[in-house]
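Comments concern the structure below.
The complex appears here without one of its protein chains, the remainder shown in place.
Let's turn to subunit A:
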Amino acid sequence: MSFLDVDFFTVALQRMRHAVARQQVIARNVANADMPGARAYDIGSFDFARELERARTQHDGAVRQDPALLWCTRPGHMAAGDESGFAAGPAQESWDELPRGGDIALEQQMLAMTETKLQHDSALAYYRKAAELVRTATSTKI
């Protein structure tokens, strides 16, 4: 077992992946905001329960019951589907309907971006704290 296979690391990483995937979609929206007829895309919000479930699921589909003991996988195996596992779809609601046919509101994208950055940074801070915890536990100094 590796120290980094513990649930809280996996979920924190997954949360960062979610933020990064969303940031990419926002970058696409902002770059295309002036294109006639361009529609806004977004990624669904982060579902903690689902991600925890996913973190405990092995690549063969079996659910790991005891995270500390039964976690065994082959590092060479890659997860199926999208690299990040977060698919982008048309945004649910837009603040604006532009005269040339698009619906990408820059203000809304800026807000989504701020939100994404905060989520990314908080997951990062969490990951750092958890790593410090492991470091303290493995430290020989008392």
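In the analysis below, a contact is a pair of C-beta atoms (placed from the backbone, for glycine too) under 8 Å apart; a residue touches a chain by one contact, two chains touch by 3 or more; residues count from 1.
The definition used in the following text is that contacts and distances are computed from a predicted model.
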Choices "ABC transporter ATP-binding protein", "FUSC family protein", "Peptide/nickel transport system permease protein" or "Flagellar basal-body rod protein FlgC" - which one is the UniProt name of the chain not shown: "Flagellar basal-body rod protein FlgC"
Residues of subunit A in contact with the chain not shown: 13, 16-17, 19-21, 23-24, 26-28, 30-35, 38, 83-84, 106, 109-110, 113-114, 116-117, 120-121, 124, 127-128, 131
